[in-house]
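Quick one: the structure is below, and I'll ask about it shortly.
Apart from one protein chain that is not included, each protein chain of the complex appears where it belongs.
For chain A:
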Amino acid sequence: MTQTRVAAVADIHMGEDLRGRFRPKLHGIEDRADVLLVGGDLTRHGTIAEGRVVADELRDLPIPVVAVLGNHDYHSDCEQAITAILRDAGVVVLDDEATILSMNGTTLGVVGGKGFGGGFAGKCASEFGEPETKAFVRHTRHIAERWRHALSGLDSDHRVVLSHYSPVKDTLMGEPTEIYPFLGSYLLAEAADEEGADLIIHGHAHLGTEKGLTPGGIQVRNVAVPVIGMAYTVYRLNGA
């Protein structure tokens, strides 16, 4: 099995004012990476117009592009239209599902979706009390169940989980602890730890840090643009 080079970025927050500014940074990406993963918050307001800017920036790259949406991409209730626009541009958009890419004689499985919040073990919300609280936590639990299901059926040489929200606290370091429950949930990490993955990519936490680990030992990387300060970073998954 050969190695797979995964380029990743999140929180590119495109709008008309940034049209044409991101694409030049992707020049030559095919020499550095085999796939580009984009971890949500592709837009600022989640409008169709912004979705079109994102599609134009990512269209016809020489390597496959896999993306998930983020909370900003839901803001105008146009998430389905944005997903369709991106898919028309050749981007694989994951909504709590899996895709398998073949490259260099190896296969890469990517499972992902937006994810959601709730907090981290011992300091998290639970399905108790008002319906609004229960709905909040249930949303994350359902997402985690769908990821677990998608991972369990995934037959590939490497497996990467792509999220917007964080599965761990490690990569939130720098964010105010008071808002951790709005930045991620341990339920996302638990699903990946149960089924196994080589890497979890996320964004959302602009003030966080890049590197962390799940309790089960899976590497976690926060690739939000303000965190990495680059158009993307590249992680090399070595052959077994």
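Criterion: a residue touches a chain if its C-beta (ideal position, glycine included) is under 8 Å from a C-beta of that chain, and two chains touch if they have at least 3 such contacts; residues count from 1.
Note that in this section contacts and distances are computed from a predicted model.
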Hidden chain of the complex, named as in its UniProt record, picked from "Sugar ABC transporter ATP-binding protein", "Putative glutamine transport system permease protein GlnP", "RagB/SusD family nutrient uptake outer membrane protein" or "BON domain-containing protein": "BON domain-containing protein"
Listed residues A:72, A:148, A:169 or A:202, member touching the removed chain: A:72
Chain not shown: contacting residue from A:17, A:60 or A:77: A:17
Residues of chain A in contact with the chain not shown: 5, 7, 13, 17-18, 21, 25, 29, 32-33, 44-45, 72, 75, 198-199, 206-207, 219, 225-226, 229-238
